[in-house]
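Here the complex is missing a single protein chain, while all its other protein chains stay put.
Presenting chain A:
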């Protein structure tokens, strides 16, 4: 449905989007993930035709955004970072106006507005002025605006910002509901959100694609650390002695005990090894009962940090990436660039901020 090829966007010397390519199939929910200033909003703005790319192409349903922007805009509903609302209008007036500019059929307009207000739960505030609404309601009016006319493609830039937890769940439900009939792209820097609603996750950092995977694969492929947390009852020396005899354990970290006579430990081994059984029997022989045992899996959050950490890449254990050649390449590239640009980095970031204001 959407095909993005070698997308580049430069602001002066600063590259906001750097050779980004991906495709989104019909009915898919794609999550854009990245730290602030990673180029998420810029990419979305380019897809919606709000700004142009420096290089590369974007096609939606085979129509090029650059060649026929108006055709593409008909197929897209867009909720930008700041919901574009007119504070002096009531919600109904506003949605009416949006329906008009999106050329919604006159006959079905009233019904559609009512339906959309119902599904975004803004019917109770339909006659209030937008400037009197709370942030959460404003966000939902913005969302209602994006789905007006039921476009094939819905692009949401951080749709749940400013909502309370209950509303966040409601909006996620709504997005799931929408994804049945629409293709959805959403951006976020909240991991749970992306893993809750998206089929595919794309992690972008400094305008580059770092990872493109299903959320489940992410945590199984990258989440393994080989470590585990242990809670063992017994004598300290005996336990440590028993553990040290297991050869595959690479290091043991002892934590402050919370209860007298119970040891809290973190045990590490190689990422691909499984030492749980061995540890169990060792403790068994030492007559030191294991009270708790928990494998340490990186949460999506940690993976996110791990993948996007600029300076931390050197410490990153790249073994896990070996089977994904392109990924490690992307990271290496990033890394090389980091080293080169380290001195310029601050300067560029400042420029980035000033540019972000312009968007």
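Note that in this section contacts are C-beta pairs under 8 Å (C-beta built on N, C-alpha and C of every residue); 3 or more make two chains touch, one makes a residue touch a chain; residues count from 1.
To be clear about the criterion, contacts and distances are computed from a predicted model.
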item	value
The complex's invisible chain, by UniProt name, from "ABC transporter permease", "Spore coat protein CotJB", "Protein-methionine-sulfoxide reductase catalytic subunit MsrP" or "Alpha-D-ribose 1-methylphosphonate 5-phosphate C-P lyase"	"ABC transporter permease"
Contact residue for the chain not shown (choose from A:7, A:30 or A:98)	A:98
Residue of A:52, A:127, A:259 or A:294 in touch with the missing chain, whole complex considered	A:52
Residue of A:32, A:78 or A:137 touching the missing chain in the full complex	A:78
On chain A, residues whose C-beta touches the chain left out of the figure	12, 48-52, 70, 73-74, 76, 78, 80, 82, 84-89, 93, 97-98, 100-103, 145, 358
